[in-house]
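The complex is shown incomplete by one protein chain, all other protein chains being positioned as in the whole.
Presenting chain A:
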C-alpha cells in the first residue's frame, strides 16, 4: 500500500508503563499477554488514513529501564512524533515525565509533536494519578493528552492518529517543512509519484536514505 507521508514516531516512558503493549495493540489490534521487556528497541510500522491522506508511521518502541537510556537516545534523532507514556497506577512513572520530555525535545527535535498517554486506564481502582492533574501537566507543556488502555484498546488508535493529524496540520500550515532535514517526515511513495519533478529529486533521495 502506498502512502503520502512517512512519519517517524517514538514511544517513550518508564519501564512497565505498557509501551510495547500499546504498539502491539495498535498494530495487531490485540493485547499482548506475554509481553517481554524491551531490550534496546522494537520496531513497527503501519499505514493509517488521516483525513484522506495515507500516512506511514514508522514506530520506534524504546526500552524504558534507566540502564538503556544512553542506547535508546540514539533512536530519537529525526522523530516527528512521540507517545510519552506513563502508568496511571504509578506516580513514579508520572513523576519521570519531565525527564522524558526534556530528552525528546533535546534529542529528537524542538518541534516534535508529543501526545501524553496515561496508560492502564482499565485499572482505575489502582489509580494514583488523576485525569485532571495529568491534563494540566499536558497543557503546561503543550502536549496532547489521552488516557489509554492497551488491554482493552481504548484510545490506542486515537493516540497515534491524533498525533499524526497534528503533524499533518502543521505541514499544511507551513509550520513544519517535510523537506527540511531531520524533520522526521518524508514524502511517501504515492506523493513522490505525483510530485515527480526536478525540484522533488532531493526529497526522493531523502526517501531512499530511509531514516
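Convention: contacts are C-beta pairs under 8 Å (C-beta built on N, C-alpha and C of every residue); 3 or more make two chains touch, one makes a residue touch a chain; residues count from 1.
We take it that contacts and distances are computed from a predicted model.
Enquirer: From the list "Calcineurin B-like protein", "TBC1 domain family member 13", "Proteasome subunit beta" or "WGS project CCBQ000000000 data, contig 00058", give the UniProt name belonging to the chain omitted from this structure.
Expert: "TBC1 domain family member 13"
Enquirer: Across the whole complex, list the residues on chain A that are touched by the chain not included here.
Expert: Residues of chain A in touch with the missing chain: 15-16, 18, 33-43, 45, 56, 58, 63, 65-71, 74-75, 87, 89-93, 120, 123, 126, 128, 208-211.
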